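Just passing along the structure, written as structure tokens.
In this view, the complex is presented without one of its protein chains, the others remaining in place.
Each chain carries a letter (A, B and C) given by its place in the written order, and its residues are counted from 1.
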């Protein structure tokens, strides 16, 4: 079965307190040199049947209408290799 | 600045209630043919300086001790291209 | 690998079996062989090992716990006692209430969020298994030193786990405790309690009766989580160096549990259920063996029919899996269809996995072959019983001789003032609102009192205003100094907290957190604490309805302080008569009820100012506690007081600060003649409370206390915007507020 990955991240202009909390904690844990952290979601979809253009188009639609809220989030869809 | 992505997913044997809820909803929305969905976290780190082996090793340690709880989660680290 | 069937086991008696890895002792394994008259199959071994673990069989504690039954006071209120999923108490008007506290200590140390979350999930399933709708949760917690770095990892995770799960279930969190002490470093205590309510006729028990009735497994699919957890988790000291023994942590799904609650209650309402059992520790092994052994017949289970999350699981693993959010119901054949329809309505997976038989065996099949053939009683009830040796530790005398009453006291009023501020800002005495603000206490729309009141209170009938109250308490420091007295002090304090809000205490549940039972000193603490609690409950007339034991809370040789947490449940006929802690009305008089003696052993003052633990804990007078409670309840019912706050750790000054801050009003306090202000403010003598009495009620209130022989002292009046200890010092409320409220957020920020 093929795996398709959908990554969903907050749009750059939206405040990401989770990412910020991670970033703020890093120096305390002794990790320096990370200028910014953003936290988002990763979906791994196991797709039955061939992952052709039609299937990808459907998954893109699914991401657009459901997995991401495009008022606040951007997404990318890719086949896992 | 270089971007390193850390993906954190629940281990396969661990229950993923979020992924399950998404998967169960899909047929109702008219999306068939997705056999399984797992939901995890994606961290995008903006790294100052070169992303050499040493930097990657440090980020891997950070993922191991902080970004993921390895009792229940696996992670992968990769340079975003 | 060939399937280890019953037939195969009979034919191959000499095969080596991993009984030791599964946590069984040699003699226990021999006992299993003796019971079966052959070697166990792998599946049978799995069942016996988890069910005979400390956690499930109470093998070290049983001999002591039976005192709760032997010394049980006569009580008309007790409907279901020890031994069921949770005890049930009659609260009048046809209502019954069930409540219980359980520990989820080790998992919460390993994975604080999920460990604590699944702790809430487990206790709530115990409550629904009794037939009740859960109405509230409480969470007594213990952490290592507040400033230890690991506390910053454990505490926020535990709190968001309890909140994340409980909030999502729609259960108001109405009380608990948060205590810091270095002795809990590496062994935090995460106890979770739940209360449920039902009509008398709706009480359900875990038993499978009626030959031909179907056994239905419903809820989450079974996965590979927590396998071996039940035995290994509870029977070995947690040791980081041995990853193979690391308990697998389970991830909770509160949404699934919410659906489980709703569909179970709907099935109860339609009278579809003969018997029911939740799946907690030991999963299906526990549910099937307990249901079968408590019922009239036997049971036959087709393990292939269990819905799986992971198709590679072996039958042994399926039997041992501790996947969360599952329940098992016994249903008459004619009602199965309706039961499944209700599950479908709530999107809950449900499958018939077996049936009740007229034999007396529990038989489990896999791929058509019998892999388990046991007398279920031998699995569920005839586990080993240990008479573990116990002995008063050699250091106990020295500890008690190290008298806290001899510690250096403040030299003057300025120092007294400074120590007051240190006390109320110390982590244990500071406001816990950073924690409790993360818990929903409004949901269900019946919360009368929640944090920071003395007890949580829930309305259970909108038409009559009937309500119930609950408080949990436990003081490990007192119990370390004297386990017998410490346990009674925990009971006394929880009892007092319930009475202070105007409710009448009815029954007790407990969660007994101790170190390793293999250490005779720990075993002595345990035995003494139980003796104290059982004697205390007998005297107070409040039966112990159930509880939980958590042993092996220790790192290496160092055990935690013995920590019996006691929950007292009370009833109030009219919630509009509840008494809050807030001093809200200027001019009302402040009375101190009870006697204050020079008792500083184990006190908050001795810890905060001297980092000291020694001497004797405060003396207990249970007769006095009962009298005080009666006065508090009468005064509330007859409208003689409009605020009350029990005195416990931190003594009088702590209670004054809390009541004043809550009400936003100050207090003028007059130290009575001949009384040492230091002792008055800091002593932790038991059996005391402060109340606010409207002037118009003063006469009546004094008459009542006088007639019943309760000593009272008028110590001041609600007034102004500072706490003024006349002749000593005064502190503005604004300063107290900062001291009291900013400590915990600062530590965890």
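Going forward, a contact is a pair of C-beta atoms (placed from the backbone, for glycine too) under 8 Å apart; a residue touches a chain by one contact, two chains touch by 3 or more.
Basically, contacts and distances are computed from a predicted model.
Visitor: Which choice in "ABC transporter permease", "CoA transferase subunit B", "Phosphoribosylformylglycinamidine synthase subunit PurQ" or "Succinate dehydrogenase cytochrome b556 subunit" gives the name that UniProt lists for the one chain left out?
Guide: "Phosphoribosylformylglycinamidine synthase subunit PurQ"
Visitor: Considering all chains of the complex, which shown ones does the missing chain contact?
Guide: If we consider the entire complex, the absent chain touches A, B, C.
Visitor: Among C:438, C:555, C:634 or C:730, single out the residue that touches the unshown chain.
Guide: Hidden-chain contact among the options goes to C:438.
Visitor: Even though one chain is hidden, which residues of subunit B still touch it in the full complex?
Guide: These residues touch the chain not displayed: 17-18, 21-22, 25, 28-29, 39.
Visitor: With the missing chain put back, which residues of subunit C would touch it? List them for me.
Guide: Counting only subunit C, the missing chain is touched by 160, 163-164, 167-170, 253-256, 258-259, 346-347, 437-448, 459, 462, 465, 575-576, 578.
Visitor: Taking the full complex into account, what residues of subunit A touch the chain not shown?
Guide: 10, 13-15, 17-18, 21, 66-67, 69, 71-72
Rule of thumb we're sticking to: only the chains that are shown with their structure count from here on.
Visitor: Need the CA-centroid distance for the pair subunit A / subunit B, whole Å please.
Guide: One centre to the other, that is 9 Å.
Visitor: Let me have the rounded angstrom distance from the C-alpha centre of subunit B over to the C-alpha centre of subunit C, please.
Guide: 36
Visitor: Mind pulling the residue numbers of subunit B that touch at least two other chains?
Guide: Expected reply: no residues.
Visitor: Could you tell me which residues belong to subunit C and also touch two or more other chains?
Guide: Counting only residues that touch two or more other chains, subunit C contributes none.
Visitor: Hey, which residues of subunit B end up touching subunit C in the complex?
Guide: Those in contact with subunit C are residues 10, 13-17, 20-21, 24, 69, 71-72.
Visitor: Once bound in the complex, which stretches of subunit C touch subunit B?
Guide: 110-111, 114, 220, 223-225, 246, 249-253, 255-256, 309-310, 323-324, 347
Visitor: Show me the residue ranges of subunit A that touch subunit B in the complex, using the header's touch definition.
Guide: These residues of subunit A touch subunit B: 1, 7-9, 19, 22, 25-26, 29, 31, 33-49, 55, 58, 62, 65-67.
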